[in-house]
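Heads up, this is only part of the complex; the chains shown haven't been moved.
Letters A and B mark the chains as written, and numbering starts fresh at 1 in each.
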Amino acid sequence: MSELSPSAGTSRRGFLRKGAALAMAIPAAELLTGCSEGRASKPAAAPAASSHAMAPAAAPALTARAKADEMDAMHEKGVKAFPAKTSGKGNQLLKPRMQGGVKVYDLTCSEIDWEVEPGRRVKAWAYNGQVPGPQLRVREGDRVRVNVKNNLSQSTAVHFHGLELPNSQDGVPFITQPPIKPGETYSYEFVVPNAGSHMYHSHHNAAFQVGMGLLGAFIVEPKDTRNEPKCDVDEVMILNDTMHGYTLNGKSFPATEPLVATLGQTVRIRFMNEGMMIHPMHLHGMHMTVIAKDGWEQPAPWKCDTLNIAPGERWDVIVKANNPGTWAFHCHILPHAESEHGMLGMVTALVVKPANA
Amino acid sequence: MSELSPSAGTSRRGFLRKGAALAMAIPAAELLTGCSEGRASKPAAAPAASSHAMAPAAAPALTARAKADEMDAMHEKGVKAFPAKTSGKGNQLLKPRMQGGVKVYDLTCSEIDWEVEPGRRVKAWAYNGQVPGPQLRVREGDRVRVNVKNNLSQSTAVHFHGLELPNSQDGVPFITQPPIKPGETYSYEFVVPNAGSHMYHSHHNAAFQVGMGLLGAFIVEPKDTRNEPKCDVDEVMILNDTMHGYTLNGKSFPATEPLVATLGQTVRIRFMNEGMMIHPMHLHGMHMTVIAKDGWEQPAPWKCDTLNIAPGERWDVIVKANNPGTWAFHCHILPHAESEHGMLGMVTALVVKPANA
């Protein structure tokens, strides 16, 4: 999805490791040199060390320090593991088959094992074996057919959340269609009516089925692109908080995928909330300019660093990547992002690489 | 409240049944004819049926299908029951008595039995026997008197939420007035100072009393109507999530009342949240244009399909009813809207009738 130029053959994952190491090296160096920005000083006589030298009574103090070190080691381990490898990747762009001028997408619903973070595997209900399901990306006015094969034990149906479709294609069992029974295939077909960042997901027993993973991004590029912001990186970030824990695009920290940009580039982020809770997403180091809500242009863009995203909402923002470094990017409901064991869940990073890297 | 013309003597309830049947007939027809939009195909040899023919070992597969059918039947039953009849209707427009140029409203607070959905009866604390209480609808500059008779076991008080009243009329016991004791009557009187979609509710032991039902809409039409959008349908939708479960205007799906418009009409919806949780309301098939917050015009209208409404907030939106059919309209915190037993709670529909119906 990202329009990153694979410059110097550097993979995003590989780059980030280098970038993070680099970023972390800076304060370490300052620590040693005592330069004017970011000075850390170990007190000449740190209480724990010095008191320990004097008497056994000070042992509790040492224990406290040891406990702090132990906690810090867990935090460090999480950060160093980021971005951690897991099997499976959601939200992969799905190319349509062309059939007589129609863009045809085949979606198969099935139960899978999904690795949310290293070693944590859960049962998931997935479109095409991915959580989130594959990203569908079309153009306003395209004729689209979506064939849905149901290999689940429950009936299902697909609602194209945000698209203003003819009623018969709206995906609500017993109101606009019969449910798609286990073993059946059902086809939706429509001319894409409105542009923007939309979603598709189950609309049958949905509190369960969407929670289990039957969801994905449906991006519609506008016919008239004159108002579209030029951007170098264009990412979807789907928030979730249900059966699989706190996730971004189906993964929990440290298995979340960082966003990567080169200094000076413009990044578009399409937030989508498929969970049950709000998530105020906070970006460090740079602000976000909000340009669209639910696929509709805001009358005037506005700036923030913490954007509250409610279930079912989509918000499009632009970030000017003008501050180099590895920047934390997380839900600001802190228990969604950290525990005493380190960062978790809805945490990722925006990595801004130097322009000449 | 709705300015629907009772054309052809069709009741809203009756219409909807017809409309829903019609809407549901379309995909069924497509199913049979295999037309280009919305094709469903039963696999030539559905696993459940065929395997069952072969061996008793396949019985679990049949059981799975039977389970799916059973779940679907519960979902279908809910949809077919909508809009289900219950006794009692909240938010009914209350006409004032005129007394020397003053619009006088009499509100009696009492404990009642309230049918939230068919067969589910709860204890409620109500104004004039309704949950929400009767809708008060006045004009900016009107002189209004509200006589509150307290037939409850607790003291109470009425706060006119959003109205910028003189302090003495603000309804906060021990700050602006004494509590209204059981058996007492208390009168508020004021000139209506500011237009918009407001509320009235208890401000005494309010977490309990509002949760039990002491709440209602207080709509103020502006003196200067030049900026008011022309609309054919004007509805209040009060969200709640407390003692009576997830409700819209005091009822849970399938007993919620649909909104009904004719193709081409303009619908105004005044969302009000009297609960403890946010509710991102999602309309299918059409977008909403947000025009006011807490009764105050937004500087520029903006569009969305999912509007997050927090406790105490009011949001006014306009929907151009330009997409015919029966459209799901629900809170997108999915457990507020659906379970494995079918749709529930904060679900209703916007029914857009053909213009020549």
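The rule is simple: a residue touches a chain if its C-beta (ideal position, glycine included) is under 8 Å from a C-beta of that chain, and two chains touch if they have at least 3 such contacts.
Treat the numbers as computed from the prediction; the structure is a model and nothing was measured.
Colleague: List the number of copies present in the full complex, noting that all chains share one sequence and 2 are shown.
Modeller: 3
Definition applied: only the chains that are shown with their structure count from here on.
Colleague: Just curious, how far off is chain B from chain A if you go by their C-alpha centres, in Å?
Modeller: Computed value for the inter-centroid distance: 34 Å.
Colleague: Please name which positions on chain B make contact with chain A in the complex.
Modeller: Residues 20, 23-24, 26-28, 30-31, 36-43, 46-48, 64-65, 67-69, 71-72, 75-76, 79-80, 278, 280, 282, 284-287, 300-306, 308, 323-328, 332-335, 337-340, 349.
Colleague: What does chain A use to touch chain B in their complex?
Modeller: Contact set of chain A toward chain B: 153-155, 159, 161-162, 164-170, 172-190, 194, 203-208, 210-211, 276-278, 293-300, 308, 310-314.
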